[in-house]
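Coming up: subunit A.
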Amino acid sequence: MAKKKITRRAFVKVVGSGALVAGAATFGVPTLLRASSKPIKFGQLNTTSGIMASQGVPGMRGAQIAQEIINQAGGIMGRKLELVQEDDQVKPSVGVRKFRKLVLEDKVDFVFGTNSSGVGLACVPLANEFKKIFISTSMSDKYTGSNCSPYVFRIGESTSMASKASAYCMVANEPGIKKWAGINPDYVFGHESWDFFKKGMKEKKHPVEIVKESYSPFGSQDYKPYITALLESKAEGVFTSLWTGDLINFIKQAKPFGFFDKVKAFVNNTTSFATAIGLGDQMVPFWGEARYYPFYRDTEINRKYISMYRKKFDGYPGADVGAECFATVMALKLAIEKAGTTDTPKVIAALEGLEFEVPEGKKWIRPEDHSGIDEVVLLGKFHRDSKYPFWVYDPKTYFTVPGKEIAMPLDQTGCKMAKP
Partner candidate 1 sequence: MSLLEVRTVSKSFGKLQAVSELELSIDEGEVRCIIGANGAGKTTLFNLISGRIQPDSGQVVFAGEEISGMRPPQIVRKGLSRSFQVSNYFPNLSVFQNVRIAVLSRMRKSRIFYWPVSRLRDVNQRVGELLENFNLLSLAEVTADKLSHGDRRKLEISLVVAQEPRMLLLDEPTAGMNSTETESTIRLIKDLVTRLGLTLLLTEHDMKVVFSLADKITFMHYGQVVCEGPPEEIKANQDVKEIYLGGEVC
Partner candidate 2 sequence: MELSYLIYQLIIGLSYSMLLFLISSGLTIIFGLLNIPNFAHGTLYMLGAYFTYFFLHSLPGASFVVAIILAVIAVGVIGAFLEYVPLRKIYERSHALQLLMTFSFILMLDDATKYFAGTDFLSIATPKLMAGSFTLPGDREMPVYSLFIILCGLVVAYLLWLGLYKTRLGKLVQAGTANKEMLSALGINVPRLFTLVFVLGAVLAGLAGGLAGPLKAVSVGMGETIIITIFAIVIVGGVGSLKGAFIASILVGELNTFGVVFFPSFAMAFTYILVILVLLTKPEGLFRIK
């Protein structure tokens, strides 16, 4: 299969093009088009209640910022962008009901979101049934693998990318560590993460001795037995895919055991930056891998995203899902403009191979499996920086992997897509 070339021309400046379109909408567009000034509707599912609200609320906010930017610049092809946001309550059954509501009642043109793959994967059959585009903002490889479909996209990093990048980073930065252990959440994501981390090590031909594999249930209250067991195993490096509250609980309980002194490297593949913000000065030095890290790219769109987020919501846009939702709205906008219509098959065609720049960096959507591929995936080691009230990556430790290098090879995705 021929690889698609990325041309420099193809990188679209989101803001710039927005302004252009705004101009076109007011002056240059034929009356016929302007007459259909009915708004374009995006439906969004994320969790805004309960324990996962820490993920979903920033997701909603990220999309709202994108919407504001787009509408201030004149909308999409002269039509206003309307967001219909629904709380999926991290329940697949609710997600399904809300998906139906978005499509049938609110008559949205596109659906995106979810911060749990359980909910997201539940939406896949619906996307197929209703022939609506669904862009996932959760990480499962299944969207672009066994469950792939013409209507389904995932434009952010996947579990396999994040885990393999973590392995590559460790091989490069901590080549001396041979004894590795894992503490991962006891559900699909955790098991897959750990397997891909080991796979990444293998790909780099790094000799690894696994001294401990442990899995903790979601929402565990007490990590101390896991911590002492990891220490007892004398592991030199520990990989984890714990995230949100679980990661914070682990870190807070591990710290007094001297865990982060005794273990030479601790690497995490889902370090939503919100973790660092939450822990503040109680943070510990470890290697983080975030889908979105606010301070790496000093691009116009990133600055704008951060400043708008801070102004509107009083806080840093730490959570991955926020940037991911922002990126999704932007990608959809560009694809609609490229297609010149909101007609689903044409927008699918436009999304395939789309290259765009968002706060997360430059992205490309691989046409064959609809997987978003970042220009680079970034890791870094947290350290204290007096400029911020929380810990950030030490710029000296920035480690990047080209997205194409760690994207799952097409013959391994298991995706057999029937074109509509």
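Candidate selection criterion: all candidates are chains of the complex that A comes from, given by their letters.
Operating definition for what follows: contacts are C-beta pairs under 8 Å (C-beta built on N, C-alpha and C of every residue); 3 or more make two chains touch, one makes a residue touch a chain; residues count from 1.
Since this is a predicted model, take the numbers as computed values, not measurements.
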Among 1 or 2, the complex member that touches subunit A is candidate 2
Per the touch rule above, subunit A residues touching candidate 2 in the complex are 48-54, 57-58, 186, 214-217, 219-222, 224-226, 228-229, 231-232, 244-245, 248-249, 252-253, 256-258, 262, 274-275, 277-282, 315, 318
